[in-house]
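Up next is chain A:
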Amino acid sequence: MSSASLFSVSDTIAAWLLAHIAYVFPPPVKGWLTSGDVVLGLTALIFSAILLGASMINVIVLIWWERKLLGRFMDRRGAMHVGFAGLLQNFADGLKLFRKDTVRPTQADELGFWLSPTAYLVTSLVIFAILPISTGWNGGSLPLTLLLALVIFSFAPLFIFLGAWASNNKYALIGGMRSAAQMIAYEVPILLAVVAVVVLAGSFDLTTIVMEQRNYWFWAPLFLALIVFLTGMLAEMERIPFDLPEAEAELVEGWNTEYGGMLFAFFMLADYVRYLVGSILVVLLFLGGWTLPSYVPSVLTSFPLAGIVWFMVKVYLVFGVFVWVRASLPRMRTDQLLRLGWMRMVPLALLSVILAALVVAAHCLPVLGCVPSMGG
Partner candidate 1 sequence: MKRDELAASLTARFGDRILGVDAFPGLLGRVRFDSTIALELFRAFRDDLKFVHLTMVGATDWVDHREVFYVLWSDADLVYVLLSTNLPPDAPTIASAVPIWPSANAHEREAWDLVGVRFEGHPDLRRIFMPEGYAYHPLLRSFKIHEPEDLEVKVRSD
Partner candidate 2 sequence: MWVNMGPQHPMTHGLWNLRVRIEGEIIKDVDPEMGFLHRGIEKISEDRHYNEIITLMDRTCYVAGLSWEHLFIIAAEEALHIVPPERAEYIRVLSAELQRIGSHLMWYAAFVQDLGLTTPFLYGMRDRDLILDLFQTYTGGRLTYEYMRVGGVRNDLPLGFTARCRQVVDWLMDRFVEYDRLCLSSTIFRERCDGLGLLSAEDAIAYGVTGPMLRSAGSRRDLRKDRPYSVYGQLQFDVATANTADVTGRYLVRMEEMRQAVKIIRQCLDWLDDNPGPVMASQLPRWLGAPYAPVGNEAYLLKRNYPTGLGFSMVEEPHGEAGAYIVNDGGEHPYRVKFRSPVLINIWAAKRYLPGYRVADIPPIMGSVDVCVGECDR
C-alpha cells in the first residue's frame, strides 16, 4: 500500500497554500484561515481540480491513442505532424473548436440546445470522483460506489435525447431515439454482469472488489460476464458495431448533426470520457484493477505510483481492444442490436450470475481447502 494518496496530496497543497496566504493577515483571520474547515474546503477544491485535469489529459491522450492505433490497423500512420507523433493534434482540435462560432439553428429549442452538451459532459465527468485508481487514490469512498457509477453512467441517454430533440433535425431526432432505445436495452445485461461480479466479491465497493481479486482476477471465472459486459459497454459507449445513433452512412452525424464548435467539442469530450470510464470499469471489475499477479517480480510493482501506472496500462490496453473491434466490425441494424441485447446478452448474463454463485459455493467447500473470501 503506497503511502501517498490523492487526498493527502491535495491536503498538503491546501495546507501549504493557506499557511502562506494566512501569513499576511491579522491573527483572527489567520486562525480562521488555517482552521480545519477551510483547509478541508480548499482540499476538496484542489482535489477536484487535479481530478478534472488528470481526467481531461487522459481523455485527450485516449483520443490520440485511438487515432494512432486505428491508423496502424488501416495501414496508415494517423496524426503525426502536430507535436511529437501528433500528440498535440487533439489539443489543436479542441482549441479550434472552442474558438469557433456556435451556431444555433433558428428552429432549435434554445434551453435544450445549450443544456444538453453541458449536462452530458458534466454527468460523465462526475463519475471520476468516485472511481478508485489505486490504493488510496480515490475520491468518495462509498459502500455503493459501483452502483452509483453505473447510475450516473446511464444518465446519458436523457441528455442525448434532449439535445437531439432540441436541435430540430430529422437525422438528429432519429439518432436520439435510437440512442435512448439502445442504451436502455443494454442497461439490463450490464447490470446482470455486474451482479455476477458483486456475488463473487461480496461488495458494491470498487476498492473491495479489486482487493477481492488478489488471488485470481475475475475474468477467469466470469469470462461470460466479461463478454457480456464488454458488449454492453460497446453499446453504451455507442461505438462500432453499435454506433447506430451516429451512423454516418444513413444519419449524417446522428444526434450531433446540428452541433458545432464548442458544444460539439463538449459532446466529443463527453464521449471519450465515457470510453475512459468504460475501460476503467472493465479493468476494475474483471482485470484486477491496479494489482498484478503475485508471480510478477517485485521490481515491477515496488516503484512509486506503480499501482497507477499498471492501472493506466491496463486501461489503455482495454481501450485498444475497443479500437480493434472498431477497426474490424461492421455496424449492426437497430432491430438486430436490440435482438442481440435481449435474446442473447440477457440469458448469457443470467448464466454468468449462476456461474458466480457456483464459484462462491465452491469456495465454501472444504475439499478445495479454500477459505471463504467474501470480504464485504
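Following the convention adopted for this analysis, contacts are C-beta pairs under 8 Å (C-beta built on N, C-alpha and C of every residue); 3 or more make two chains touch, one makes a residue touch a chain; residues count from 1.
Candidates were picked such that all candidates are chains of the complex that A comes from, given by their letters.
Since this is a predicted model, take the numbers as computed values, not measurements.
Shown alone here is chain A; of the other chains of the complex, listed as 1 or 2, the one that touches it is 2. Note for the complex: chain A touches candidate 2 at residues 70, 73-76, 170-171, 174, 240-241, 243-244, 247-250, 252, 326-336.
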